[in-house]
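A single protein chain has been omitted; all remaining protein chains appear in their positions.
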Amino acid sequence: MKTAICPGSFDPITLGHIDIIKRVSKLFDKIIVVVLPNPRKNPCFTIEERLDFIKRATADIPNVEVDCYEGLLADYCKKKQACCVVKGLRAVSDFEYEFQMALSNKKLNPDTETIFLTTSEQNLYLSSSIVKQIASYGGDISHFVPSCILEDIKNRLLKGSKGNEC
Amino acid sequence: MKTAICPGSFDPITLGHIDIIKRVSKLFDKIIVVVLPNPRKNPCFTIEERLDFIKRATADIPNVEVDCYEGLLADYCKKKQACCVVKGLRAVSDFEYEFQMALSNKKLNPDTETIFLTTSEQNLYLSSSIVKQIASYGGDISHFVPSCILEDIKNRLLKGSKGNEC
Amino acid sequence: MKTAICPGSFDPITLGHIDIIKRVSKLFDKIIVVVLPNPRKNPCFTIEERLDFIKRATADIPNVEVDCYEGLLADYCKKKQACCVVKGLRAVSDFEYEFQMALSNKKLNPDTETIFLTTSEQNLYLSSSIVKQIASYGGDISHFVPSCILEDIKNRLLKGSKGNEC
Amino acid sequence: MKTAICPGSFDPITLGHIDIIKRVSKLFDKIIVVVLPNPRKNPCFTIEERLDFIKRATADIPNVEVDCYEGLLADYCKKKQACCVVKGLRAVSDFEYEFQMALSNKKLNPDTETIFLTTSEQNLYLSSSIVKQIASYGGDISHFVPSCILEDIKNRLLKGSKGNEC
Amino acid sequence: MKTAICPGSFDPITLGHIDIIKRVSKLFDKIIVVVLPNPRKNPCFTIEERLDFIKRATADIPNVEVDCYEGLLADYCKKKQACCVVKGLRAVSDFEYEFQMALSNKKLNPDTETIFLTTSEQNLYLSSSIVKQIASYGGDISHFVPSCILEDIKNRLLKGSKGNEC
Partner (left out) sequence: MKTAICPGSFDPITLGHIDIIKRVSKLFDKIIVVVLPNPRKNPCFTIEERLDFIKRATADIPNVEVDCYEGLLADYCKKKQACCVVKGLRAVSDFEYEFQMALSNKKLNPDTETIFLTTSEQNLYLSSSIVKQIASYGGDISHFVPSCILEDIKNRLLKGSKGNEC
């Protein structure tokens, strides 16, 4: 059985994430979507909120599991005996950062590959940051996040200070 | 009448900004230079200072208005019935970020285009950040900012902590 | 009256070109779509064919003119008293090449700006080369070229040698 | 059973290709390495030579098949019911071209994903072109191509005209 | 006598830095490795610690001096009569930032060139940030930093908060 890992901060999960998860779920037997708390970013949503959003938004994809992990991605992959890590690429700058992370993870854990999928064209401009920025000004984010979690995200983000990404 | 919007944080306005504003002022009937407070950046100058600097530095361009707006750029363009947003590009990394912002704004407001001008070659290295960094160490910024606001910028930046961008 | 120039080899015109032309036609009073024979490329279609395709595909945009010119773009802009040249950007590599061309043209003719629009997301993968490659293998190009010229393009490209871009 | 396709011109196969094929052979049940004659490039080796090199160089990877196909990659994937196409990325310029090809192939055949692996760091500088250029001047290519086909490649390339990529 | 400057924050020095310093030490008579406190970054190690690490890690390169400077790099180069500044490039994003810094420094001090070396392929993924991130989770950093300072770096970083870059 082949297991693939989809890591991220998912703060919050967007339609861009969902698209990647759906497409990769057809390539491997099991997909684990794992929230990695990025210590360099001030998250907007708690780990619990983020896990809840991911679970609801991926409920219709049968071979998806949701998890969180505080530690090195390379160690998590070993623990889960994953064959690969999956990342979506939108732009050249994504590519460069992810390229370095992939080489670095390969050094720490040679048994796990990193594979990249290109973002679908309708999600090219889409990032969790942009969602938060638009929502904080009361803009319409219904094209950006799964409809089943839209209201919860809107409510939470409007409570934050104006224009601030939490 | 065609109105174009030049948005930015202008913290402070540089000769690179002036060059873009002058060149675009020949393409459209009215240019609105609008200060958008970027909540992710800690500004060095207050909104009032920035507006004052822009007004003085663009006083000789007849079809320029100066404004500030706290909200989504896409909403501001609708309100002003602007046909386009204008951004200057210095580098590939600018391009990628602005490409995503342009697609995102188009989604929120399909009636406003984003157009890009390339920075003149003598301004390629020029950014508000570099101006602030050089000035904070007492370096010469006379080639980087309009002469009519040079002294005010130097005085303000020397008061900040050394090497700090305010 | 503001005139903008849309130059290219248009070998053949695609839906990506049409999208840029339509969007820019709302920004300026007159748009001239001009075929520049690129001596470095072996064209697939004759100048006459390309002009015919462009005319039919832009017939519904009132302020568009179609022309061809053998010479420097900078000279053509002077002759037409154009305020700007318009280019669509798909990718970083486009951006770099066009950046250099824009600086070079500015040197030869300081009165004409080059402005850039980003390709709409659905046209990001679209180029005349890809159209020709797909058509030469009998692939479906109906999503890539204007429907009014689809049959003519398909017929012409199937006659070329297999897999060859003419 | 999951089948992945590794397409290329393989003119000739290098250690960079072998590395990608080996790594991807652990992710999927069957790998088909397929030579696509690129009509835009003048190949140095015949299709038969290239297939022979690939077969010998991948003989020790059990789940690899070798094939050639003249036509659209999207059609080949349909025919083989492949779940994905695999490409190795060395650089940003690779990424941009492959990104466009991936979006284009997805349009023609939505059932096949394109996934990307990063080149191992020791193969970053490695391309079939560089191998041919070095060999044509009698340079040492033993670090660049599989040892089992080294002599055949050297002999063939020395016969070509000096400095010419055949 | 030709003097070259290797500036950086060196927080901490990695094998990537050492590689660049060794290679450039063969090109010029004297190399000054200078710690520039970057006010925009929260350093993990004190200036004293960083100087100590650099001195121990470069002890076997005879023509290397170690220094620190709070001020503009352009001014430091003038003071030291350096003919050039040396920077290692890993990626396109490095290149863009450094290109702008080089043009900016040239404006402030026309007598000092900036030259770039490419990172060796085994160090492509290596940065002080990645070292700190891995070490903070107790990961193995022995392939990333000089062995003579490995224990000191590990001890210091484990004391910081988990996952935090100090």
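We call the chains A, B, C, D and E, going by the order they appear; numbering starts again at 1 in every chain.
The rule is simple: contacts are C-beta pairs under 8 Å (C-beta built on N, C-alpha and C of every residue); 3 or more make two chains touch, one makes a residue touch a chain.
From a predicted model like this one, the values you see are computed outputs, not experimental measurements.
Contacts of the undisplayed chain with the visible chains, over the whole complex, involve B, C, D, E. Residue E:Val92 is the one among E:Val92, E:Ala135 or E:Ile149 that touches the chain missing from this view. Although one chain is not drawn, the whole complex shows that of C:Val92, C:Leu117 or C:Leu157 it is C:Val92 that touches it.
Where chain C meets the missing chain, the touching residues are 37, 39-40, 70-72, 74-75, 92-93, 96-97, 99-104, 107-108. The set of chain B residues touching the chain not shown comprises 92, 121-122, 124-125.
Across the interface with the omitted chain, chain E contributes residues 2, 23-24, 26-28, 83-84, 89, 92, 95-96, 99, 102-103, 106, 113-118, 120-121.
By our rule, only the chains that are shown with their structure count from here on.
With centres computed as the average of Cα coordinates, no chain lies farther from chain B than D.
Centre-to-centre separation of chain B and chain E, using mean CA positions: 33 Å. Counting partner chains per residue, chain B shows two or more touched chains at residues 92-93, 96, 99, 102-103. Chain pairs that touch one another are A-B, A-C, A-D, A-E, B-C, B-E, C-D, D-E.
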